[in-house]
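Take a look at chain A:
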Amino acid sequence: MIIAERKPMPEIMEMISGIKKLLILGCRGCVAVCSAGGDKEVNIMVEAITLGKKLKGETIEIDQDVLVRQCDPEYLEPLKEKVKEYDAILSMACGVGVNFLAEQYPDTLVLPALNTTFYGANLSSGEWKEMCAGCGACVLHLTGGLCPVARCAKHLSNGPCGGSVNGRCEVDPNTPCVWQLIYDRLKRLNLSENMRKIMPIRDWTPSGEGGPRRRVREDLLP
Partner candidate 1 sequence: MAKSGAVLVLGGGVCGVQAALDLSELGYYVYLVEKKASIGGVMAQLDKTFPTNDCSL
Partner candidate 2 sequence: MAPKLVEAGRSPNIEILTNARLEALEGKPGNFVAKVYQEPRYIDEDKCTACGTCTMYCPVPVVDLYNERLNVTRAPHIDYAQAIPSCFYIDAKACLRVNHEVCNLCAQTCIAGAIDFTQKPKHLELEIGAVVLSPGFGRISHEVLERFGYGRYPDVLTSMEFERLTCASGPSEGHIIRLSDHKPPKKIAFLQCIGSRDETCGNGYCSSVCCMYAFKEASVAKEHEPDLDIALFFMDIRTQGKGFDLSREQATKKYGFRVIRARVPKVDQVEGKLLLTWTEEDGTPKSEFFDMVVLSIGLESPEDAKEIAEIAGIELNKFNFCKTSIASPLNTTRDGIFVAGAFQGPKDIPESVTQASGVAALASEVLGDSRGTKTITITYPEENQELLKLPPRIGVFVCHCGVNIAGVIDVKSVAEYAATLPDVVLSETTLYSCSQDALRTIAEKIKENQLNRVVIAACSPRTHEPLFKETLRSIGVNAAFIEMANIRDQCAWVHSKEPEAATEKAKDLVRMAVSKARLLEPLYETEVDVTPRALVIGGGVSGMSAAISIADQGYECILIEKTDTLGGIANKLSFTLTGEDPKKIVKELVNRVKKHPKITLYTNATLKNLSGYIGNFISTIDHAGEEIQVEHGVTIIATGGRPYEPKDYLYGQSNRVITQLELEEKLKKGKSSLKNINTVVMIQCVGSRGDDQNYCSKVCCMQAVKNALKLKELKPSIKIYVFYRDMRTYGFSEAFYREAREKGVIFLRYEPDRRPEVIKSGRGIKVKAFDRISQMDIEIPASLVVLSVGISPSEDNDKISKIVKTPITQDGFFLEAHAKLRPVEVAVDGVFICGLSHGPKGIDECIAQAKAAASKAVIPLSKGKVSVEPIVSRIDKDKCIGCGICVSLCPYNAIQMVKVGKRRKAETISASCKGCGICASHCPVLAISMGGFTDEQIFSQIHAFAESYLGTQQKDSQEKKQEQEGEQENKE
Partner candidate 3 sequence: MSDRPGKVIGFCCNYTTQVTEEPLKEAGILPESVEFKRLSCTGKLEVSSLLAAFSRHGADAVFVAGCPEEECHNFSGSRRASKRVKYTKQILSELGIEPERIEMFFVPRQETEPVVKAAKEMLSRLEKLGPIIKKDSNNKEGNDSGKAA
């Protein structure tokens, strides 16, 4: 799931200064689950902006809506005409949503309300953790399912760096060293041998280093 978080209010207020009519658009996808851009957060944003504007003695007309997903054309289609009425859309989706809106509504200013951060898992209500970097070359079969790319500060492929102390990461001691975790897990699974396998030098092309990625499946195309 994509994890995102609300931008600080001053940044948002800054973005929308001068905007008279605003559509705040939420998304019921990942950002709803990570409580950054669902219905509830849209409501909060509406009130926060109204209050912020009131404080400045300005007025703003705000409409709000929440789409099932902002990353699918079928959900954006119905709004196509309506969005023209607005000076701007404040998207509360992840960056994908913002991009996609911008592409779909060429004449409308689209602003991001969130900072999109990572692919993560819900640890509990209100706590998320990065688990995948979307590198395009999965090695999880070798590492007991724990990703050294996403979860090692240095993206190391062949064991921990010299800074791993007592199973903690050198970069952030609050984070466990993923290589320690991988070691413990392989041992438990009687796969310690895996540690001995030397991983080849990583090809970073699929990770986006080769430019924006695109995937097509012929069998599915219309």
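Regarding selection, all candidates are chains of the complex that A comes from, given by their letters.
Definition applied: contacts are C-beta pairs under 8 Å (C-beta built on N, C-alpha and C of every residue); 3 or more make two chains touch, one makes a residue touch a chain; residues count from 1.
This one's a predicted model, so the numbers in the text were calculated from it and none came from an experiment.
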Candidate from 1, 2 or 3 that touches chain A, complex-wide: 3
Interfacial residue positions of chain A with respect to candidate 3 in the complex: 8-10, 13-14, 17, 40, 43-44, 46-48, 50-52, 54-58
